[in-house]
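Data block below; observations after.
Note that one protein chain is taken out, while the other chains of the complex remain in position.
Up next is subunit A:
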Amino acid sequence: MKNKLMHLSNETMNVGFVKKVEALSGSSVRRCFQCGKCSAGCPMSAFMEHPPNRIVRLLQLGQGQRVLAGRSIWYCASCETCTTRCPNKVDLAGIMDALRKLSWDADGPSKESYVQLANRLFIENIRTYGRQYELRLGAAFNMKSGQFLKDLMLGPKLISKGKLKMFHSKNKNIGEIEAIFKRIEEMRKKGEAL
C-alpha cells in the first residue's frame, strides 16, 4: 500500500475528515513541514506502517482512509515525544487520539483489535466499578481475545504477591460516573459535542 501510486483529486481528498481531526485535536495538520523529527523520536514507529510524520502528510493530502486502514494509530503509546519535539507545534499525540476516536466511532476499520479490546474493557470497568479492577480486566481480555493461556503463569504469582485483588468493591458514588457517561452520550446525540 505504501508504495502504490496516489492519485489526488477532489474526489479522493476527504477534507471533511481532516477538518474533524483538526477540530478534535485542536491542532493544525497544515503547519507540518515534514522534517521527520516526530518519527525519529517515536518509540513505536518501528511497529507502524505509517510513521507519525507520514500520518500528518497523508492527512494534509486528505487521505484519512489510508491512515485508518492501517494499524499505526493503535501502535502509538501516547508517550508525547512527537508533540514535545515538533518545531511547528503540531500536537501529533492529540491527532493520534482524534484518529483513534474516529476509528472507534466507526467501529474501526482498524486491524488492531487487541488494543481496541483492551481499551473497551478498561472503559467498561470504569463504568461498572468506578475504578479499575485489574484481575477482571486481565481475565476478560484473555477470554475475549481467545488467549486463554496468556500470562497464566503471571496471574497466580501476582495474586500471591498481593498485586491482583481477588475481590473488588464498587465506588460508593458509582451513580455519578454513570451520569457522566449518560450526559456525554446525550450531548453527542444532540450534536453538542464531537
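The rule is simple: a contact is a pair of C-beta atoms (placed from the backbone, for glycine too) under 8 Å apart; a residue touches a chain by one contact, two chains touch by 3 or more; residues count from 1.
One rule holds for everything that comes next: contacts and distances are computed from a predicted model.
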Quiz item: Considering the UniProt annotation of the chain absent from this complex, which name among "2Fe-2S ferredoxin-type domain-containing protein", "Heterodisulfide oxidoreductase, CCG domain pair-containing subunit B", "Ferritin-like protein" or "glutamate synthase (NADPH)" applies?
Solution: "Heterodisulfide oxidoreductase, CCG domain pair-containing subunit B"
Quiz item: Just one of A:Met13, A:Ala40, A:Ala69 or A:Ala118 touches the chain that is missing; which is it?
Solution: A:Ala118
Self-check item: Residues belonging to subunit A that touch the chain removed from view
Solution: 24, 26, 43-44, 47, 75, 77-81, 83-84, 91, 93, 97-98, 100-101, 104, 114-119, 122-123, 125-126, 130-132, 134, 137-138, 141, 150-151, 154, 157-158, 161-165, 171-173, 176-177, 179-181, 183-184, 187, 192-194
